[in-house]
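Below, a portion of the complex is reproduced, with chain positions unchanged.
All chains are identified by letter, namely A and B, in their written order; residue positions are counted from 1 within each chain.
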Amino acid sequence: MEGDEMLKVGIVGSTGYAGEELVRMLLNHKEVEIKWLYSQSYVGEKYSKVFGNFFKIVDSTCVGGDVDELSKEVDLIFTATPQGYCSGIVNEKLLDRVKIVDLSADFRIKNIDVYKEWYKLDHKSPEFIAEAVYGLCEINRDKIKDARIVANPGCYTTASILALYPLVKEKIIDVNSIIIDAKSGTTGAGRGTSLANLYCEVNENIKAYGITNHRHTPEIEEQLSYGANENIIINFTPHLIPMNRGILATSYVNLNGEKTYQDIKSIYEKYYGDEYFIRLLDEGVYPETKWIQGSNYVDINFKVDERTNRLVVISAIDNLVKGAAGQAIQNMNIMFGFKESEAIFQVPMFP
Amino acid sequence: MEGDEMLKVGIVGSTGYAGEELVRMLLNHKEVEIKWLYSQSYVGEKYSKVFGNFFKIVDSTCVGGDVDELSKEVDLIFTATPQGYCSGIVNEKLLDRVKIVDLSADFRIKNIDVYKEWYKLDHKSPEFIAEAVYGLCEINRDKIKDARIVANPGCYTTASILALYPLVKEKIIDVNSIIIDAKSGTTGAGRGTSLANLYCEVNENIKAYGITNHRHTPEIEEQLSYGANENIIINFTPHLIPMNRGILATSYVNLNGEKTYQDIKSIYEKYYGDEYFIRLLDEGVYPETKWIQGSNYVDINFKVDERTNRLVVISAIDNLVKGAAGQAIQNMNIMFGFKESEAIFQVPMFP
């Protein structure tokens, strides 16, 4: 973690699961140096005591205090915190000095009323919402390049939007028919202690939660609406799965007219054929979370149901990588002109 | 396992997971004696060697050979085998002697062409299809009483049909809009050895399978069609979950007109309010598989999504109990006039 020419970054919320994953992956980055690791709960503690995997690898101690002051030491800040934090620290002066990749929802939603309604929070810096770029790299790559604030997408939303974007864009589906049934590993629930996330409560169990009101719903709707150029309302239902990592999203949509597998495959190829991190699987092979574990890949495939003229689309990501830290680094790479896959080219770990 | 007045039963396929669960639960039955345990793979082996939980509890040895001959010793046979078996052994003579609860699909589907199409099998005794009763106890209780052959429903189908039956019966939903996204523990895949079911392949993974063509689809369709009195075609997508037991089915349907939670709750109560094994949870509480583990309960709840006027229904069962052995015993209890909950009243085990 040294070097003069290196891009210097700071991580706020470094002791959550996404923060930890940022550190793990940034250690592989040839052009980045982690300058400080900020944590509310562990100030003054060795980072390698909080996460034993970094023993003998990361020697830093968690810092706290004035982020504005700390921002002077870095070129970019990752905020891997609950909502309400990042919007509370940004201001013109700060943005003169550093760029920000915010892993929370603060700058994901353009309509401030929608933000208030779903997050039950007043937005602390609405004046920056307009310029913030939604950091779904494969869709917004060009805008990301010059952004000062990148709103890193949510985990469910990344898996969902990438699965459906080409379909709404090409208008081959009924946009009023979208239903997304998503399943997530438990790292998605964060590292905070709670009864619901205890081992014995999650293990050997599956449940739906946030039915009809999960906060990722408006985020998916907004982005798909941009793609469709019309207002889209969806059903989104997340489920908690007894595994650590991974999201599988199963999307159901009504096709406009009859389409073959190949018709639809060409559309996906048009949008994603050159994308490094999106893998359109071979016909008949469907995404499984284990095949993308620990990596920044998005695996997608689909099946036409001729009996109902519906399309079933399956997409899989690692929620901590493409759904959080990996995509945040991908955004940074785009913002600073690094190779887009730097530090996040990692072969998925199996098993 | 003795007694003169006891009902005598035999179990074919006793060394699969469903067969084992039948034995476990029947041991609690006050009026039933297990006469023999039939197994293709373990003939001559101590049953308690195949399943160590029965050590010092079950002293029997697995039998093989001529089921017709063995049928003379019993009053009822459970066939917990792959499809094609039960239809191969039934005949008038056999049915004069014994009743049959078949846990395979052989007698679930009335339309023999549908059976052939989805199961890729010729039916070996089509002449008995008409009289066989579909053993979904809460729906077909009266017919089950006098049945000679009961076709015990599939696991996914039980969870799915019970969730949707009152809705189609009362015609409050668009029957063309039914989408069922189901998730099952791995006992559903059986005890046969296969790469896909190895621990390291299932653990830390989730995948969809049988997309648009899982064999439980026509079974759900047929039963819901009876309820609706019109032909219903659905989308059904099962997923494999890294846990042993439990099915959670998340169903999405479009409401005909606006309905409140209470409107719909009254409909469920009309059908299930007196049902011992169906639990309509309190508003805002949704089924989780851990709350019904090891028991014959079906937990159901739902939420109206006013934004899309869709209904999301969640149902949970233990696939080995209400989805297999428990319901088979419930059927037996109904057929022989025993208390319906005998041997299958068991408080779910948590955690």
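The criterion applied here is as follows: a residue touches a chain if its C-beta (ideal position, glycine included) is under 8 Å from a C-beta of that chain, and two chains touch if they have at least 3 such contacts.
Quick caveat, the model's predicted, so the values are computed rather than measured.
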item	value
With 2 chains placed, the number the full structure-file assembly comprises	4
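Keep this in mind: only the chains that are shown with their structure count from here on.
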item	value
Chain A and chain B: spacing of chain centres that average the CA atoms, whole Å	39
Complex interface listing, chain A residues touching chain B	176, 179, 181, 183, 185, 200-201, 203-209, 211-212, 233-235, 237, 239, 241-246, 248, 250, 252, 286-290, 293, 303-305, 307-308, 310, 312, 314, 351
